[in-house]
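As you look at this complex, bear in mind that one protein chain is not there, while each of the others sits in place.
Right after this comes subunit A.
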């Protein structure tokens, strides 16, 4: 990019000038001249409430709204400013990119001007951060934070031409300074100063030269009245390393302590240059993929590459080369001599190098672990590497040795905010100043993070949120900074918040904008008494398309205590002997209209999250538990699916309609069961329920005949003491006939709806698929079954799988079948949401349910997929036109990707919550339980305890007194050792063992875990 031209400006009308942006860019080796028109205008307001000029120049947008003046009339005062003490802040792109957390902090950075040129740079460097800063600007009317975007590039007053010999970066820096200058002049009469915050020293000098107020981030923070608490939140950037960190280099405090002259001996291999990586990927010597760190061993990662059948291994600290779990990395294969089998050792970061001192990054004391890296010295040509790749593929097919690779570049970091706690050993209790401490993260796949804080002592034994800043090659651990304190470890509130943060669940209360979209009547909202009433119709013209089902005997069956009732059912015998069966789903889309803030909030949350003690709603309470919820005895809007089923539960006809219903009763599963079993009850409602139960049994049988799987997961429920809300009992979830009654009809409704919306929207219908598991997933399980029990699982079809699972019975051990089902579940693929255009019809199949097409329709209160399905169905039956966003493939793709992610996170969060509470229950009652071995390592065994649904690792050290003599029999999946009582023992996979359970607080991580001891 290097061509400059002085350009004429042409005035085309009052307040509008046109110029040309000309630059040369290189593309595919050639040069390309780009000419774009650029309009400069005088009507770009400063958006300060104190300004009396700008309100006269503003113009409305396409819907007639005028821009809102956001910046406060009397902003925060800043000590040490020579002119006016009240100030606005202008930030540059690096400040936003590195310190977005600080900008979001509610205790500093109140009135901030983001120049457009800065915003563009942020957008190009990191889209997620761009969305965060945009969200700050959007929500800034709430009056806590007032952020605005000033379009300096389009304002005639602040646009600057690029001069000859000036680089684009220099020009952009100058454009920011010009903006600061303009604002300073504009607001001078109002006595408001404009402070330019940048960590770029040259830029700061230039700004000072032209008489502006420019500060570095730390200088600025020091001037704040609450600087003490803010200072710890400043990002911790590597002082002067090989990386292009020109910021902070003049910051005496940042550079002082840690790099103090000592040259670290420890050094990660340098990443390859971009050009080398591009070249390597093109000629097939380097590969790109996302890295998964093993949850049993944080020094072992795998990268799935499209060219390889099995993932490629990355072993050891140096080969992993600073990659985090989930990063998009570029890898290079290692020579064949270094190929290895996946390790059978378990290592976690919390017990590894516990005694490292956060202040020195020096001595290299773990020769064995980084030993593999020595191979990087061998020199290989690209041709050799390609040959290597071929033999790697062959090796994967033949035996257990897997090709290994090393990371040579990181394309995209998966860094986010993490929750963890400071390791007590790294804190010096004597020191009261700033010190470097280690933070162990909750996610055990990640290394510990080094942060600098002066609050180390206060933060001990607290859950804290930190953010990772960088990982220079001469640092053994990544550098980060403290963001927020969640509270004491083991306090329910801190733990819940921690796990919500860790799973990226949005749990903040709904914003005012979202709540504004709710019906103004609030809880007093009522469905119209007469839907043919002209007055009601004039309020809601769609009312004429609704059917009145209030005469039907509808009831709902849900878990006890359920408040968000999504679904209700009814059945009635028709004169011809067939059954009319209706499933009525809460009509959420009547309240959640596309394009509203409420809709976008629901879309981004994607699902409600159920924790043991808490529910994080997708939609505000008013809708979820009242207006939409199909509560008994009141009129509610519903979306109904009405079938005519014959006595064998075959569908004769199906109809979809929006309706008004009145549920007669809300049953719990147990109550419904009792009512059905109660032979004295002969009223019509009970008769209907009995019919439903009969039909559902037939439906289930048909489904199982078609090959639907019956898998198991060790689901447990935690009972809370109603007074103290302490968890006091764990129970395995019971299944009643009525559970499956509801489930069968929901499945039927989902399938019918899926067919209908696919028919109407063959490209964008919202569907759900479940891919058949690849046979490689079952390899290990099958081998274990074969060796230990002489059984096998067939994978030919879901039917064959279901049958073979049924055959896995051991007369001596009735639990084995369930155990195999649990383990099979883990080998399955995850079901996913998708839009119909993304796959061909044959791939729509839902493997687990054995149907050709499926969607989610029946829980719109708690899942966003269902909301989309509702809208599409409404479009398909001609109730109302479908919104554009659900007719656009790209937008549907984005929706699907998000809800898939949210769904997964919600599941993980729910499980983590149960795990935590189970730990709390066990804390009070230690016991001996029956467990099953599910995996054997050469230094330990993994045991599942069905009663509590917990899984734990028993390390070899806890099994035997002399671990050296233990023998790992790999081909038999067993471990032979001498137990604590001096008896020789062999424990293999699937073995039933008695274990002593207790809950312990790990001293290194202060995480409560179930500790298992073999009896």
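The criterion applied here is as follows: a contact is a pair of C-beta atoms (placed from the backbone, for glycine too) under 8 Å apart; a residue touches a chain by one contact, two chains touch by 3 or more; residues count from 1.
Please note the rule applied: contacts and distances are computed from a predicted model.
From the set "Ral guanine nucleotide dissociation stimulator-like 1", "Proteasome subunit alpha type", "DNA sliding clamp PCNA" or "Ribosomal RNA-processing protein 41", the protein name that UniProt assigns to the chain left out of the figure is "Ribosomal RNA-processing protein 41". Taking the complete complex into account, A:151 is the one of A:151, A:340, A:690 or A:985 that touches the chain left out.
Only one of the listed residues, A:36, A:282 or A:508, touches the absent chain: A:36. The chain that is not drawn here is touched, among residues A:10, A:107, A:209 or A:650, by A:10.
Across the interface with the omitted chain, subunit A contributes residues 10, 12, 16, 18, 20, 27, 32-41, 44, 59, 61-63, 67, 116, 119-120, 123-124, 127, 134, 137-138, 149, 151, 153-154, 595, 881, 884, 887.
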